[in-house]
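Complex shown without one protein chain; remaining protein chains in place.
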């Protein structure tokens, strides 16, 4: 595992690491002197600030991962609530009546996905929704909410037609409310990043720390300084870069959530409840990465 | 990112950092002597207390961030429950009947926002509520609750008018209960700060630590003392100041929640469910800060 | 903030700090000798045990704070569920019918508060409940539960009288169940402390550590020993004392929850839903402390 | 608090501490030589491994405490859901009809308690359940579930008898579902321990660390080695032993949950809702320990 490339974020931090390496080599070459003045640093202040640095890196890392995992949970709730709504609709009315509703559930998920990735998603919506509904939905600012409103209207129609009583209608509606809540949670994560100041403080501290470290280690480990400084810098930079990446879990970098694959899976899952057998095939990883 | 100004809280801690810097320079200039007595400090006690300090700074930081994120979640619940109530009202009655109710939901959110920011919010309430309701609401101590009571009365009226049966009425009411709970949670965060003693202990420890640190580092790093002490102090002060800021997430400092923008978004979102197309425009950041 | 007194717990740990200070001065005066034998301690073992100590202090601190915040959340749920029950009762019946029920909700909160603070609360119960109900309630071991049973009976009566159907009755009852759950959660926190052994281990470790520390620092920092040892001891003792205080959040020490103020606020909030304008005034802090 | 015995787990780790003390004394006596070869250890590797050790002890400790507190929450839910079910049964039917149901709720709690402590609990079940029900229940593998099934049948009977309609019946049933969930959660904690490997790794690391520590400290603190090594070992062993104890919170060691006392309290609480005044007395601590 020491030499794998997949999932590595080494390529993102290579320039910085090379800078640090070069600086360390220069420090060794000039014996820690800057303009003929010896920089009198030892490892002591680095050990003082290192504990704090590690704890704050740890905090940032945990906060980023919590965002990632919460986003995954919310997307999982889209799956489970879509399945519940589809199951109830199919069971409590019949397959033919429920078909547009179930396809609409898939459309809702695709609308949410395309919104978070900044795409229009017109193809998926036109494919799954009746034409006039798709037109209406695509003209709205909150497309996914418009789909949900249309799904809610379907429930109302079944109730008016006597196919569902109020109790059953409200049970189905609870799954729609679940979809609404999960979608709102995803909006929260997508549009409220971690306070930007965290990144600024951490970034500055990590870089200053690594830039001054060669002077601090030179007297105690001599020519090994470049190696160890680069090693320390790798640890800190890599964690920081990974935090940056998973902090916005709806993006398309390699460590982000595979929204496309998950949405296709949701569509397949609810369509199978209709008895369909021509389900969309699961997406396959491209270069080990699932988008 | 080393030189950005946006989101930086450097300006808040500049005076303290300059004091520390000045002190360090004096310590170097006087060779660590105070009234001709050498202050015999080494880095050892700082490393003992530094671990504890970092852990407690970490705790305070996490607790502040948890408050920030919980507040964001609660405000997100205002959005999702307002949408659910609006969607149900529009679907289960009709657009014309639901209009005052849906505008009332937006009024509820604005009332909550203005309360937490210490403003009357009369404009927004008069804009969205019928005149006599606005008068009544503005004369109350808990304005948002008065709006909610009026929304609840609307549900009762629809039920008396036969447009909703009890099951549907209670389903809508559950979203109102959700709004009530989210609002109560925001009150909790707004009016119960972190125990003040935490700030006192941390503040004292951080400042004493940084004030004595120059004496502790002088013998080992000499003229580099001011640089490193300021670096250490920057790390600690910045984290402490950021914790201070996000601990009260409903304020108006740059890292607080963008309540204004989020409330306008909620209003736009529920009004679109009425079919409106003249939605309020999303707020834009001013100097990179969204309020 | 370095010199504020409010919220400081310095007064609680002053005796211990003075002991440590005195001990340190003696250690310096006798050059670390005890019965003419030099105590050969260095900072090394303190740094080994210090990391563990800081982590366990951190754990205890977090666990105490979690109890504090969970208690606050539960009390907040008393507020929100009381409001929901009051709002539903007022809307679904009428103000006159709902009045005893709404006052009973306030009585429930006061009964809970007085129980956790070890007071009878007879005044508040007699003020808010009908006389014979108050007698009955006060003769019971679980007074708050007796109030809740009476509130539940009111719901039954409205249903028998045809003012509420089963669906509405059960919706109100869900808020009563919420009150029941929040009250049960408060009992859990009030009557199950942190395992006492945690305090014992921490207390012993912190005191032994600080008692031996002067010997460990003497050789490296000489006459500065008393200052630094007292500083280290202040950090550890203060965190420990604060943990002790907020671990039992229903007490009446300055950092505990302001149960009295919050209960008055709940009463005012639910009575305003009845249209009352003679609401109880919010409590004001006495010596900066709200009880 | 330095000398209390209650809640101390010193007695559990005394043998190990004495071994470590003896070893340290021998190390001092033989000047750190083993078979005339000096063991050249310094504190450096201990400080490297010490940070890791402290963090993993901290993790294990937190995980154990989380299990303890989750178990307490689940048991608290048994209390609140039993009260809710009892309150609804008493209010919505009448006291005489509800009596066997309410006693059955207490029987359910006792059945769960005895199961987790490996006792049959026949006394409590025969005391609270009708004879033929008790026979049936005691012949089952999952006794508590059999009680719950019988409680559920009572609800069905009241519905068949016209005393409850479906809505009320399902409201009561939700509390039974709550009891079911809390009981299932307790089973989860009781029958799925922490992965055993954690204990193995920690145990080995802690013991090896403490066994080698005397050699590492000898050169720097000489005759104080036994004292400091025992101090370090006390901290680590005590935390480890406490983690061991509260990891299985349903046991009967002094720091485990007071299941007996809590179950008697639940019985008293639900019986008071029947109007009973001959409630079982609260259990008193024996030797400061509540079982």
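Some observations on this one:
Letters A, B, C and D mark the chains as written, and numbering starts fresh at 1 in each.
Keep in mind that, in the parts below, a contact is a pair of C-beta atoms (placed from the backbone, for glycine too) under 8 Å apart; a residue touches a chain by one contact, two chains touch by 3 or more.
The structure displayed is predicted, hence computed values, not measured ones.
The chain not shown here makes contact, within the complete complex, with A, D.
When the whole complex is considered, the residue among A:154, A:183, A:215 or A:236 that touches the unshown chain is A:236.
Of the listed positions A:16, A:40, A:97 or A:255, the one in contact with the omitted chain in the full complex is A:255.
Listed residues A:138, A:190, A:211 or A:279: the one in touch with the omitted chain is A:279.
Contacts to the hidden chain, counted on subunit A, fall at residues 1-2, 4, 6-9, 43, 46-47, 50-51, 53-55, 57-58, 61-62, 65, 68, 72-73, 76-77, 79-80, 83-84, 87-88, 90-92, 165, 167-168, 171, 175, 213, 217, 220-224, 228, 231-232, 234-236, 238-239, 242, 245-246, 254-255, 257-258, 268-269, 272-273, 279. Where subunit D meets the chain that is not shown, the touching residues are 39-42, 44-45, 47-49, 51-53, 55-56, 58-59, 63, 140-142, 145-146, 148-149, 152-153, 155-156, 166-167, 169-170, 173, 176-177, 180-181, 183-185, 187-188, 192, 195-201, 203-205, 207-208, 212.
Keep this in mind: only the chains that are shown with their structure count from here on.
Traced through touching neighbours, the fewest hops from subunit A to subunit D number 3. Once subunit C is left out, the chains joined by touching break up into A, B | D. When the CA atoms of subunit B are superposed on subunit D, the rotation angle comes to 145 degrees (nearest 5).
Interface of subunit A with subunit B: the two copies contact each other largely through different residue positions, with under half of all numbers used appearing on both sides. On a Cα centroid basis, the chain most remote from subunit B in this structure is D.
If each chain is reduced to the centroid of its CA atoms, subunit A and subunit C end up 38 Å from each other.
Mean C-alpha positions place subunit C and subunit D at a centre distance of 23 Å.
In subunit A, there is no position where the chain touches two or more neighbouring chains simultaneously. Chain contacts here run in a simple line, from one end chain through to the other with no loop closing.
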